[in-house]
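And now, chain A:
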Amino acid sequence: MAKKEYAFYPGCSSQAKSSAANYLTSVNTMCDKLDIKLTEIPDWNCCGASIGYAEGGELPRLAINARNFALAEQHLPGKDIVATCAACWLGARETKERLDHTSQLMKETNEALAAAGLKYEGKVNIRHMVEVLIEDLGYDAIKAPVVKPLEGLKIAGYVGCQTNRPFGIDGESFENPKYLDKFIEVLGGEPIEKYEQKVACCGGALAFSEPEKSQKQIRDIVESALDHQAELIVTPCPLCQANVEVYQSEINRKNGTKFAVPVVYYSQLMAVAYGSSAKDAGLNGQLIRTEALEKIANR
Partner candidate 1 sequence: MSDLNTQAVARYKNNFLREVEERVEEGDMVKMCMQCGVCAGSCPLGPHWQHSPQKIFMMIRAGKREEVLTSDSMWMCTSCYNCIVRCPRQLPITHIMHGLANYAHRLGIAPKGQPTREFAKTFWNNLIKKGRVNELTLTLAHYFANGIGPGIQIALNMQKIGLGMVLAGRLNPMEIFGGHSVKDLNGFHAVLAKAKEIEDRKKGFSA
Partner candidate 2 sequence: MADNKFAAYICSGCGLGDKLDVGSLEKIAQKEGKMTVVKNHPFLCSASGVQMIKDDIANEGVTHLCIAACSRRAKTEAFNFPTAAVSRTNLREGVLWVVAEGSDHDEVRQEMAEDYVRMGCAEVKKMKLPEGNPNRDQAQNKRILVVGGGMSGMTAALAAAEAGYEAVLVEKTGALGGFAANLWKRVPFSSPYAEPQATGVEEMVAKVTGNTRIKLHLNTTVAETGGAPGRFTVKLARESGAVSDETVGAIVQASGFTPYDMAKLPELGGGQANVVDQAGLEALAKTANGGAIKRADGKIVTSVVFVQCAGQRDDTGTHLSYCSGHCCATSIKQAMYFKDANPDVDTVVMYTDLRVPGMGEDFYRSAQQKGVIFTKGKASKVTGGDSCKVEFSDLILDEQTSVDADLVVLATGQVANAGVNLDAWTEVNTAAEGGNEEAKVKRSGMKTISVLNLNYRQGPDMPQFKHGFADSHFICFPYETRRTGIYAAGPTRRPMDMLQATEDATGAAMKAIQAVENAAQGRAAHPRAWDLSFPSARLEGCTQCKRCTVECPFGAIDEDEKRFPVFNEQRCRRCGTCMGACPVRVISFENYSCDTVGSQIKAVNVPDEDEEKPRILILACENDAYPALDMAGVQRLSYSAYVRAIPVRCLGSVNTIWITDALNGGYDGVMMMGCKKGDDYQCHFVKGSEMAHYRMSKIGDTLKQMGIEPERVVTEEVAITDNARVAKLINDYAAQINDLGPSPMKGFG
């Protein structure tokens, strides 16, 4: 019997062999060590992401999210839904807020769900993995399993947008959230507290449609980390991770820069600090390899 159990909503990018597969790997490892049991919501679907609006419209977006809620309530009663992807969490949480506060939308949504014989009761809670770690376990619990502290590792905590705004993590400020820095600290690493780009936007979905504009954002994010001699960047968001990691080579190609700053997930830091192998920490999933972490993992 695990200490904590949740209904897991991995989301499209965090499923096996997807762009955030390494996130999934490390989350699983992390959860083992922290005795957290994640049970995937059966037959979950996409959240619509932040870009779904244009074609999708309001109610369809709400409806597909509600479908996940309904499934969770039906198959995993009493368990909070936990998402690891920032966009999934935000999309789901927004849906819940709006449905729970607008009876008309709730009615219409359930009308739509009925078409698949489903119903959302408005019971289930939507959490982000970071919330679970901080609120349900606490920093001490996160620190406890550390066997390989990330000594001397300078890490820029890049929080980004969607785990931070508009809901954010309880007790954190939108402009200067500190939870990633605290993670780094309890894991024995060295946080860069004055990291200016901490909550800057990576361009999100516009990385595809407006590459120039987004890459300008990404460039700032990486440069500022380097200004503070960061050896790697850590983030809670798959889109942030992908954008900031993937496009460094593009930026180099276009601007003659020589960026090669590894971008990892907090869960990867924990996996390593908790003593798991590079593979279990998903480090092999990095485009820009992070020798520093691998070295610790292989110690």
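Note that in this section contacts are C-beta pairs under 8 Å (C-beta built on N, C-alpha and C of every residue); 3 or more make two chains touch, one makes a residue touch a chain; residues count from 1.
On the choice of candidates, all candidates are chains of the complex that A comes from, given by their letters.
Small disclaimer: the values here were computed from a predicted structure and weren't measured.
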Taking the stated C-beta criterion, I'd like to know which one of 1 or 2 contacts chain A in the complex. 1
For the complex, give me every residue of chain A touching candidate 1. 12-13, 15, 17-22, 43-46, 48-60, 62-64, 67, 108-109, 111-118, 161-162, 165-166, 174, 200-201, 203-206, 208-210, 213-214, 217, 246-247, 249-250, 253, 284-287
